[in-house]
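One chain of protein is taken out of this complex; the other chains stay put.
Naming follows writing order (A, B and C), and every chain is counted from residue 1.
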Amino acid sequence: MTVRTDALPTQEMTINMGPQHPSTHGVLRVILTTDGEVVTRAVPDVGYLHRGLEKIGERVTYAQFMPFTDRLDYLAAMNCNCAWAWAVEKLAKIEVPERAEYLRVIVCELNRISSHLIAFGSYTADMGAFTPFLYAIRERERVNDLFEMLCGNRLTYNYARVGGVSGDAPPGFLEKTKEFLDYFEPKLDEYNNLISYNKIFVHRLANVAVIPAEEAVAYGLTGPNLRGSGVPFDLRKDEPYSVYPKFDFKVCVGTGERGTPGDCFDRYMVRINEMRESVRIVRQAVARIPDGPVMAKVPRLFKPPAGEAYFRSECPRGETGIYLISDGSVNPFRLKIRTGSFVAMNIFEKVTRGLMIADIVAVIGSLDIILPEIDR
Amino acid sequence: MEALARSLMNAVPLLAGVPLWAVTLLLIVAAAVVILVFALTFEGVGSLVLRKVAGDIQARIGPNRVGPNGILQFLADGVKLVLKEDIIPANADRLLFKLAPYFVFVGSFAAFVVVPFGVGLIAADLNIGIYYVMAVTSLVVVGVLLAGWASNNKWALLGGMRAAAQIVSYEIPVGMALIPAVLVAGSLSLQDIVRSQGGLLGIFGWNLFHNPFSFFSFFLYFTAAQAETNQTPFDLPEAESELVSGYNVEYSGIRFGLFFLAEFGDMFIVAALATACFLGGWNVPFFHAATLPWIWGNLLSLGVFLAKAFTMVLIMMWVRWTLPRLRVDQLMRMAWKYLVPLTFINLLGVSLWLLVFKGKGIPAMIASLFG
Amino acid sequence: MSHDPAHGTPPGKGGAGASAPFVASAALGPEAHVMVGNADLFVNWARKSSLWYLLFATACCGIELMQAGASRYDLDRFGAVFRATPRQSDLLLVAGTITHKMADRVKRLYEQMPEPKYVIAMGSCANTGGPFYKDSYCVVKGVDLLIPVDVYIPGCPPRPEALIDGIMKLQKIIMQRKNYGAKA
Partner (left out) sequence: MEAQAIFDTLKGKFGDAVVELQGEGFSPAFVVVAPAAVKEVSRFLKEDPGLSFDVLMCLSGVDYKEKFAVAYHLHSLKRRHAIGMKAFLPRETPSLPTVDDVWPGANFHEREAFDLFGIVFEGSKDLRRILLPEDWEGHPLRKDYKYPDFYHGIKV
């Protein structure tokens, strides 16, 4: 699309999008400078949900910080729980029972599904089709039921512990999980029939906000955003942790199916395909889960040795890296959480130049940002 | 109206002493009230049905707590909106801000006057009926633009500008897609158009099946008209996820209520025009409603008309809850690059058809083969 | 809580029944009370049945709010639909943490809403600052420091059932409001 701007003398308009806006996925504020409908500059202003998690981390113990990781990315609280547990275990070199690792992988992948469901649903809602959103929530509720069965909460689970998980799977949980997978897998085709290949939807997304592979790497994008640009990098495969090497799954990448590799449609499709891969992982994990304890022996007043560790794990919104400094006391000396959304926000200004206002919404949705991850 | 007044005066001796103009005025007022009540009820019920249908499509229930099965929901919404504080933003243009909802409301309402609800059920059978509808519904764009401008809000302004561009562009294909019906009937009056689709060919008397070109014009009309009335997938002026709420973002209380009502009024007008021009209007298949006694004939034809129109409204709701939204440049491209040329070609096709086949449609020709 | 002096009569004082002698409209006689009472009832019914809430989700509770509005729980059953603009909303559901950077915006949103307006503080963060009460330097310790709140819903985050319960509690509060004849 070419837009002629030389025809008439026009004035640029500054518009404030957010922090209260229906499709900024929370309290993101974007300052748009527009020439009519064309955005000449979009500067993100974040921090409206800055809760000081890193400072809180220095004032509480390692175990006490676990509930705060729930609130780090509330759509994928399990992943953040486990990331924190893995990071502390890496720092203190704790061996975790295998059953606990299997349970962690199961909940992480289930949570990835439910998180991608919100990403998919809210994205279609941003594009004006409200119905798929409700279908996505319908399926998400079932995942919530599973988690409720496991740990008693629907959103903030606090399930992982340093050294294992808080409790073994209750009787019937694994069967229910299998049931859910059988129910859910055909729904993905339903979504694709319903909206993914809808002509209007494809036209809205294809060739919009293309992020070439080199640029995605240079800006440090991770997760589906990086894979959407065609870079096959997945921490579960390339820097394996936990029991992930034991499972067979594919790394989904954007191929430019309907446009250029790295456009909004690719990032969207990567998420849809990843849900399928997550289903495969959970199936294998449920089939092979060993018996045994779910908690290692960790002293109640847990003091890791002094040292520094950086652990990164594949969360639904990209890599969640936890940089942990211990001085040997009960509190972390410093912890820094590097999140996928925060990094994705950095490239926002660059990719939105010259797009239209409606595309801004498409870009926000395709990067699948979540504000507590950006602001922490 | 005058003729009706005269016949009424002849029929009721009590009115003999009253001057003709007074009776006519009375009748006009009565008709206006009836239309207003009908339109308001329709719009109220329409909003409820919309939510119920939305619930059904979206795997949920929809309103069911207010009144039995939620049927009083629209009443509660209406009363609440009327009693809400009426905010006029400090920096708004007060006069235009107040005026805008009325433009929109009147624009969508006045069109009800020429809708042929039944054999004799039409408030004013204007001989330029279609023209009138096109002209009056264009008033909506003025209102929307005023609302967007007067609110002194950038989102509203964008919404208003989008609306102006969109409605003005789609006016052309809408008009061009309606003309085939006019050509077939040889009249601009909606009643005449409906009557021309009568006869005993059943549904094959409809303009929809008259010839291939009129078949296409129905779909062209329906698409373009959805865009003209800002329905999804063309709801860019409101675009909740982009422009917050578009041109009505600063409106509260009953002023917003007027926009809200007008939306459903527009929806019905589109459905009614589609019904009248392409789907046989109030014609009952294989049956002449006009031959029945006045009251029964009208009731029957009214029922048939409403059934058809509501089906169209439901289809519009279905589309609304299914499709995503176009982008503004795609919308404009669709109007000027596809719909406008297509409707022109279509118009040419219909004209040629009528010229070549002396005004006969395909069903009529097939029927004449069998005598 | 009273935003408007007209609503300021505490319950039980400005009763519409004929036995409330100090109400100004008592001078009109008992019939007037019946009318005023019924009008109150009707208006309150309309207001409680059509609580359009502002789509204002800041954090975790926002997801539960979305889920409460969606397929399984469906707030639309109660006539509660979301609006994107404060001008058309009746109910400000503060769903999530409010930080100091956000505080001005919350106030502003509240001020932009037309009367009568109601506020539900959903979740611990909006109630008191929640888990961030003690150690955080930039979280507002309860949204009631900024705007008046009608109903508090505890939970972190509250389940959709709790949210629906909160809305029903608010409906009860609305039904007790005296709109007419109560300006003693």
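Throughout what follows, a contact is a pair of C-beta atoms (placed from the backbone, for glycine too) under 8 Å apart; a residue touches a chain by one contact, two chains touch by 3 or more.
These numbers come from a predicted model, not from an experiment.
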Chains still shown that are in contact with the chain withheld from the display: A, C
Of A:Pro67, A:Gly220, A:Gly256 or A:Gly354, the residue in touch with the unshown chain: A:Gly220
Candidate in contact with the missing chain, chosen from A:Arg41, A:Lys55 or A:Arg280: A:Lys55
Touching residue (missing chain; options A:Thr14, A:Thr255 or A:Asn346): A:Asn346
Contact set of subunit A toward the excluded chain (per top definition): 46-47, 50, 52, 54-55, 90-91, 217-221, 231, 233, 238, 305-310, 312, 319, 321, 323, 325, 334, 336, 338, 342-343, 345-347, 350, 375-376
Hidden partner interface residues of subunit C, rising order: 100-101, 103-104, 137-138, 140-141, 145-146
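What we mean here is this: only the chains that are shown with their structure count from here on.
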Topology of the chain contact graph, where touching chains are joined (line, ring, star, complete, other): complete
Chain located farthest away, centre of subunit A as origin (C-alpha): B
Computed distance of Cα centres, subunit C from subunit B, in Å: 38
Mean-CA-position distance for subunit C and subunit A (Å): 34
Separation of mean Cα positions, subunit B and subunit A [Å, integer]: 46
Multi-chain contact residues (two or more partners), subunit B: 58-60, 240, 244
Overlap residues in subunit C, where contacts from two or more other chains coincide: 70-72, 84
Subunit A residues touching subunit B - in the complex, by the definition given at the top: 1, 3, 13, 15-16, 21-23, 36-37, 124-131, 134-135, 138, 195, 198, 200-201, 203-204, 356-359, 361
Complex contact set, residues of subunit B against subunit C: 51, 55, 58-66, 70, 72-73, 75-81, 83-87, 240, 244-245, 248-253, 256
For the subunit C and subunit B complex, residues of the former touching the latter: 42-43, 45-47, 49-50, 70-72, 74, 76-79, 81, 83-85, 87-88, 90, 112, 114-116
